[in-house]
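Would you mind keeping the following structure in view while I ask a few things?
What you see is the complex with one protein chain gone and the rest in place.
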Amino acid sequence: MAQELKVELEGVSKDAIGGVIEQEELEPAGAPPARVGFWVFIAGEVIILLSLIASAIYFRLTYPHWHETSTFTNVIISTINTFILLTGSLTAVLAHHFAFADAWKKARRFLLLTMLCGLAFVGMKAYEYSLEIHHGFYPNTDPFWMFYYTITGIHGLHVFAGACILFGVWLYVRKTKSKYAVENAALYWHFVDLVWLYIFPMFYLT
Amino acid sequence: MRPLRATDYPGIDLSIDIVLWGIVIVGIFSFIILAYGLWRFSAKRNPVASRTIPPAFRRLVFLDIAVLIFDIVLLAVNIYFWADLFIENDDASIQERAAAENAEVVYVKAIGRQFFWTFLYPGPDGQWNTNDDIIRGNTLVLPANAYVAVDITANDVLHSFFLPNFRIKYDAIPGINTRVWFKTTREGKYEIACAELCGAGHYKMRGEVEVLSQKNYQEWLQQVSGNSYLRYASLTTQGESTLHNNEQNSEETE
Partner (left out) sequence: MSAAETSWVKQYLFSTDHKVIGKQYLLTGLFMALIGGILAVAFRTNLASPGVLSDSAYLRLVTYHGSIMFFWVAMPVLLGGFGNLLIPLMIGARDMAFPTLNMLSYWTFVVSAIVLILSFFVPGGGFSGGWTIYPPLSAMPDAFLGEHLGTILFLLAVALEFASMLMGGVNFIATIITMRTKGLSFFRLPLMIWMQLIASVLFLLSVTPLIAGAFMLMMDIFAGTHFFTVTAEHTGNPILFQHLFWFFGHPEVYVILFPALGIIAEIFPANTRRPFYSYKTLVWTAIIAGVLSFLVWAHHQFVAGINPYSAIWFSVFTVAISVPFSISLVVMGLSLVNGSIRFTAPMVWAVGAYAMFIIGGLTGLPLGAFTADVYFHDTYFVVAHFHYTVFTIAVLSAIAGLYYWFPKWFGRQLNETFGKWHAILTLIFYNGFAFPGFFLGLAGHPRRYASLGFFEYLHEYQWVHVMMTVSTYLLFATQLVFAVYFIYAIFKGKKVEDPNPWKATTLEWLAPSPPPHLNWGNTHPIVEHDPYEYAVNGELKAKGIDFLPQGKLYVLKKSDAEKQEQEG
């Protein structure tokens, strides 16, 4: 007993010691830090994209040719891309589900599938850009294309980053089996997906 | 401390006076109380602290209420003059004001450019885009006892049209037309400063306002309008073309 009470902390005053306590009594009751931290991060990302979208709306109100120009965007490719992203969301949900059910083999397989969706999206998007540039639409052509390239470009970078994160998590969970890593990767994917669901009507369906 | 006031319009000076006297009084009062508190409750004079607060001091909460009342008065005065200066600043309102005082209205366009001002007048006929339009560099000539409506824009970067003697200031923004008005009262030469960073020569961007008597002004007007071989319509720089477009737009809406 006396052994246990020994304070292995030099330089504190005796008055500061209140007694003995079991380790279990200390477990913090709050949410896991990884979850809170990631939600905060996502909140920041959402505001960045919302500011861009708000700026686009602000310009759109004063630019009379927005609607005409928007008919030149490629609805077919973007619709396929929408489906790719939604499929990715489904596989992300499944990965999350299996991770929390401790079926790690399946979970990792679905992580990889989600990542492939991301890469497919980026590939399609790059092809779409090349078509548009071929037709002579550049970022400095007019306000529509300016925002089109800026916002879809930033979104595309996010999708690519998402794919990288998914790959990283795929490697990371092999040993660590970290549920929160899978949860956060899936969360990030959903965020990227949700942003696209705003962008899609804004540039393609107006 | 403020430079000589060249206008009898009191709005901005009055707003400044109220707020400055207010903060000086509140500030001095706070400092006296703070100094007293630090002296009275220093460990030397008050060796044992207590958790209570004597009621006399609790009344300091009224300081917040004083600040609140001051805020409301301040805002009321400011909003009143702001509406005068920047909301009712269309041609009709300015003409109305001038008519009440039997004063003239002068319309001017000011264009900021690195690092000088260009002023355009509609000329003796009072119509824009006619042959007697006047273009002047860096000196704004005005009659005394007149309401002056200035439409400001810039054609490279941001500038700010600042007339310390008239207490007026407004940014010159490329692509956007903004309107300020002020009243001239005293004859004399005054300065125009640039109050928005516009590049290395910012501090040299000096213009002048020359307020002439009514008679001298008319003479000047006749004299320059004939000589004004440059018309802004013939200029190709963007500021003017924007100005020109805005002009046309406003004519269309009328």
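By letter and in written order, the chains are A and B; residue numbering begins at 1 in each of them.
To be clear about the criterion, contacts are C-beta pairs under 8 Å (C-beta built on N, C-alpha and C of every residue); 3 or more make two chains touch, one makes a residue touch a chain.
These numbers were taken from a predicted model, which means no experiment stands behind them.
Colleague: One chain isn't displayed here. Which of the visible ones does it touch?
Modeller: A, B
Colleague: For subunit A, which residues touch the unseen chain?
Modeller: 4-13, 16-23, 25-26, 28, 30-34, 36-37, 40-41, 43-45, 47-49, 51-52, 55, 58-59, 138-140, 142-143, 146, 149-150, 154
Colleague: List the residues of subunit B that touch the chain left out of this view.
Modeller: 1-3, 11-12, 15-16, 18-20, 22-23, 26-27, 30-31, 33-34, 37-38, 41-43, 46-54, 57-58, 60-61, 63-64, 67-68, 71, 74-75, 77-79, 81-83, 85-87, 114, 156-158, 160, 162, 164-165, 167-171, 173-176, 178, 191, 193-204, 206, 238, 241-242
Everything below uses one rule, namely that only the chains that are shown with their structure count from here on.
Colleague: Suppose each chain is reduced to the average of its Cα coordinates; what separation in Å results between subunit A and subunit B?
Modeller: Computed from C-alpha means, the inter-chain centre distance equals 48 Å.
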